[in-house]
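Just one protein chain is left out here, and the rest sit where they should.
The first chain written gets the first letter, and so on, giving A, B and C; residue counts start at 1 in each chain.
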Amino acid sequence: MPSITFDDLDEGMRQVMTASGRGKLDWASSRMVVLGKLGSEIRERGHLSGRRIAMSLHPEAKTGVLALTLARAGAEVRLTTCNPLSTDDEVSLALRTFDVTPGTLEVRARKGIDRDEYFRALNWALDMSPQIVIDDGGDLVRLLHTERRDLLKDVLGGCEETTTGIHRLKAMAAEGRLDFPMMDANDCAMKHLFDNRYGTGQSTLDGIMTATNLCIAGMEAVVAGYGWCGRGIAMRLKGMGAIVTVTEVDPVKAVEAVMDGFRVRRMEDASRTASLIITATGCCDIVGENIIRGLPDGCILANSGHFDNEIDVSYLRRTAVSVKRSRRHVEDLIMPDGRRLHLLSEGRLVNLAAGQGHPVEIMDMSFAIQAAGAELIAMKGRELPKDVVPFPEDLDRRIAILKLSAMGQSLDVLTSEQERYLSSWEEGT
Amino acid sequence: MPSITFDDLDEGMRQVMTASGRGKLDWASSRMVVLGKLGSEIRERGHLSGRRIAMSLHPEAKTGVLALTLARAGAEVRLTTCNPLSTDDEVSLALRTFDVTPGTLEVRARKGIDRDEYFRALNWALDMSPQIVIDDGGDLVRLLHTERRDLLKDVLGGCEETTTGIHRLKAMAAEGRLDFPMMDANDCAMKHLFDNRYGTGQSTLDGIMTATNLCIAGMEAVVAGYGWCGRGIAMRLKGMGAIVTVTEVDPVKAVEAVMDGFRVRRMEDASRTASLIITATGCCDIVGENIIRGLPDGCILANSGHFDNEIDVSYLRRTAVSVKRSRRHVEDLIMPDGRRLHLLSEGRLVNLAAGQGHPVEIMDMSFAIQAAGAELIAMKGRELPKDVVPFPEDLDRRIAILKLSAMGQSLDVLTSEQERYLSSWEEGT
Amino acid sequence: MPSITFDDLDEGMRQVMTASGRGKLDWASSRMVVLGKLGSEIRERGHLSGRRIAMSLHPEAKTGVLALTLARAGAEVRLTTCNPLSTDDEVSLALRTFDVTPGTLEVRARKGIDRDEYFRALNWALDMSPQIVIDDGGDLVRLLHTERRDLLKDVLGGCEETTTGIHRLKAMAAEGRLDFPMMDANDCAMKHLFDNRYGTGQSTLDGIMTATNLCIAGMEAVVAGYGWCGRGIAMRLKGMGAIVTVTEVDPVKAVEAVMDGFRVRRMEDASRTASLIITATGCCDIVGENIIRGLPDGCILANSGHFDNEIDVSYLRRTAVSVKRSRRHVEDLIMPDGRRLHLLSEGRLVNLAAGQGHPVEIMDMSFAIQAAGAELIAMKGRELPKDVVPFPEDLDRRIAILKLSAMGQSLDVLTSEQERYLSSWEEGT
Partner (left out) sequence: MPSITFDDLDEGMRQVMTASGRGKLDWASSRMVVLGKLGSEIRERGHLSGRRIAMSLHPEAKTGVLALTLARAGAEVRLTTCNPLSTDDEVSLALRTFDVTPGTLEVRARKGIDRDEYFRALNWALDMSPQIVIDDGGDLVRLLHTERRDLLKDVLGGCEETTTGIHRLKAMAAEGRLDFPMMDANDCAMKHLFDNRYGTGQSTLDGIMTATNLCIAGMEAVVAGYGWCGRGIAMRLKGMGAIVTVTEVDPVKAVEAVMDGFRVRRMEDASRTASLIITATGCCDIVGENIIRGLPDGCILANSGHFDNEIDVSYLRRTAVSVKRSRRHVEDLIMPDGRRLHLLSEGRLVNLAAGQGHPVEIMDMSFAIQAAGAELIAMKGRELPKDVVPFPEDLDRRIAILKLSAMGQSLDVLTSEQERYLSSWEEGT
């Protein structure tokens, strides 16, 4: 296992990687215009000055730009990962080389660490006794509410990025066990409509193509889950020519999937002829033992959900008679009956582990929301309820207008007559 | 103008039309399985028995099946139209010939009536002093709150079908001027996600193709509005090969449109090279005088919004040097500078006036909701707030499950372990 | 059965229908800019002056514009149908009312004639002893080579429109039994790439939606044949949200279908869960007895191939225990085991029988080719081989440039350096 401090790298390699990481950060930064704009404003207002912020996110280029933005706005920032496989090592190295005055930025993350090292890194981030936490998936917040309760008193609040994390936070809040306000970034339209759908859609395809070099066109693929992530994946698979079947437990979403042109079947049936299965449910055991038993020879398994429990990786590995890595992100498993199954990125989110994460322009919006959330907590953390807290609505509007302009598109505006008409009820046929 | 009582028809024609209308009603009925199932249950429960229901909807085959369902459940029903151009005359005639015991059904509707006749028909429906109103667009409810206030005391409440109607009702409620509860059918997922999007999408394309016989593929089309209706239209236009530009005033929807692959421009710019403009905004003056001045020669104008004020028909007609009807649903207008413009269906909703309205399976879901709403009002109208009232959530689920099964698709189910996992927050990486 | 001479119509109805037909012809004419341009040139060159032309095509508005164009260029034209169900009666009536000086135009066609009347009409067209024949499907040419061989001596040649007709002509030519040159309009890129694909695609969808008012989105549909017509239909079904399976006998086309995102199955398997089956193969017995036996309840059968033998209509009708027409273009057949099957337009091409045929702009190109073919035969018929003859290539280019400009699109042009580069072979890496 690689050392999280990169001690094993010789100086030449370290320099090459650092330079490459800086290039990625520059590139991302030049395209993250919404975060750029909001970041400048936040810096000027000064509410983050001197604040301690612990971040547990996927540390790749776009995340790096967020961390730099917060640090340059005056915060003391510690950045670690939220997943053992999702760090971009070049970015992790490069982030240490920027001048972030007036704040500070420390990073502790590397791709391919084990579970122990992962939790050591989370704890290292918490050791700063953060006032604000930026979380993705909920591990940081959970630690604060269990092993690190001693730190709770300093915490003003935080932001959570992902559906899975919000799901866990709401369960905590429902039990009255959430001890500080958590801004729900995922609830923002400009986050979940885009990050979860177009972001996951593109990055999952990117990850799978990079991992396999297989032809998406004509492939019989199954997408588990037709939430925002699942529909993004299904839409892009179809756009690349795949033949897609969807599985769902929510009947309303299932009917939507059908009317979007997808067969909807139970996983038990859909998986029998699948060349590729992608899970994006936020639930465990989607491809469990009973499903794995019926998979056809050559089937490829990938996960785009937050945790690595959607595919039963443990069953796969302990049952296989042979496990080897044929390509960087592909594990070949020969089952006792001779079938070859292929697991991508160890069942961890394939879009980050084998791909480069969401596109830059998407994360620009998501992280503009995170930056706004950090400032909000800094300003009003003590006033907000100890609950999952929605963002003010005008933030979506602000971000959308900035993004639209960056894309070279134009918005129409209502005339005053039209506004009057829309608020009246007396005019009819 | 045709007589709303069809007195001008000779008996032979009347019989032919009636027979054709019955065929349409039989066909629709055989495919409306959700309404069929819920209708039987409502009849058995008996809450509609003897209730007076006034319906102002688009009287074509699917609406007819709803009216028959309510009447057969024991209600006294009066059905009239909610739009001067949207009646299917064959259905209007045929509906008079069914046995609806134990209830009664009276119909007063014809395609192509004028504004006076339209309001006479609405008033005729109200003359029954209804206890329940089923409205589409809000004209019936407005009449009850203005000219026909004397009838208010008997009204238990009603249901409203469409975005425009709900918009008006909420404006009334906000002013404290809504005098009975109105169930918000449009708020149901199984209504607005399907009726507004896939329904409007297909029926608008159907209407335009029927009206013009022109090639959608390669046509430069502009869709005004990217709400549920607008995105349905844009999606289907693209699916038929059109080159689509979208106009929006809401920046969040605008960014969605862009990421769905559509150019987003101001109407002023988009309209200059448009071969086809379709409005679906719920707002007035989308294609107003200043836009019309810049339209290219040959441009076709259609509206799928509820009211006929999205295109400024009056300006068009009074400015044109020549107005003639080249095809059944096409009006050719020669402008003073020689440009030919083409208005479809007099600017009234093209999907109903030139097409056959939404597909049967879509209206099956929408009208199952209306039937459930009528029963709810009958049971609890006096208890509900005088406001726009959402349906209970489980109705969506019920309808979705019935529809999914009718489509031959299958739902997955959570295991108890999965349910437990989804309600916990302690399991993480 | 209606009289082909429309004697059964009263004068009022005749006038209404004629006026409506003229409107359709005016509308089509205003959008058929390529035929308009080429037609003027042909008229000026005068080669068609006094030529006798027999046309057997689908007599609807676009065909009418072709007939008018040829007559106005000086030809004596007789127009009849090539299919018992594809005439637009309003157009058939209206065509008789135009001034076509210097030529003449006679029409004999009505929707819904029987087989005897159909052949009487073909023979009536041949009675003029044509010099040029314009055929669609090959019936006219076959008659000339069998029962009407006496007329062969005057025939200079002709044009054939459709894949099926060309298929038959090539079989004749291969046996040395074709007695005059037949221009292969279908071979032109601007014909088969557009008419067969985008034309059939749109008009088939139009026909099915008009016939049934059912929801295409989410429907499990089977398309038989992935030739130009089949892929047009499959593409548009997908564009409207259907879940499409394709059947093919040609493995190359089958792999294309798969990579375009369609399941490819044998009809025997695909049909078992189909809600809709559309045939477009040019072959007989695609939905034959053994397939019909396995169809699910409620299945809808439609044909877009030239002849009505792709679905075994005769087996269906003689086996059904009940046959009735529920909607204008829908026949309900109750099978002995209780299944309800629905046949559209009696198994004849649904896009013409229930729809309005191909879009105007598509037929503009196809008929510009036919007009050019008629002139070519008039000029060089005696010199050309007695075979299926391709058009000169520059015709495609000419038509494409005119169409592109009509669509408001722009072509790039090669610089002289680029032209030189493209003809060299010495420049490489």
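Methods note: a residue touches a chain if its C-beta (ideal position, glycine included) is under 8 Å from a C-beta of that chain, and two chains touch if they have at least 3 such contacts.
What you see is a predicted model, and the numbers here were worked out from it, not measured in a lab.
Of the listed positions C:Val100, C:Ala221 or C:Val258, the one in contact with the omitted chain in the full complex is C:Val258. Screening A:Tyr198, A:Phe367 or A:Phe391 for touch with the missing chain picks out A:Tyr198.
Among C:Arg142, C:Arg272 or C:Lys386, the one in contact with the hidden chain is C:Arg142. Although one chain is hidden here, its contacts on chain B can still be listed: residues 215, 217-218, 220, 238, 241-243, 255, 258-263.
Chain C meets the missing chain through residues 82-84, 115, 118, 137-139, 142, 146, 167-169, 171-172, 189-190, 193-194, 198, 247-249, 251-252, 254-256, 258-259, 263-267, 269, 282-285, 307-309, 396-397, 400-401, 403-404, 407, 409-415, 417-418, 421-429. Within the complete assembly, residues 20, 23-24, 26-28, 30-31, 61, 198-199, 201-202, 205-206, 209-210, 212-218, 220, 236, 238-241, 273, 275, 296, 325-328, 330, 340, 356-357, 359-362, 407-408 of chain A touch the chain that is not shown.
Heads up, the rule we're going with is that only the chains that are shown with their structure count from here on.
Chain centres here are means of the Cα atoms, and by that rule the chain farthest away from chain C is A. Because chain B and chain C carry the same sequence, their contact can be compared by residue number, and over half of the numbers here are used by both. Separating the CA-averaged centres of chain A and chain C is a span of 53 Å. Computed from the mean C-alpha positions, the centre of chain A lies at a distance of 39 Å from the centre of chain B. Under the contact definition stated at the top, the residues of chain C that touch 2 or more other chains are 215, 217-218, 220, 238, 241.
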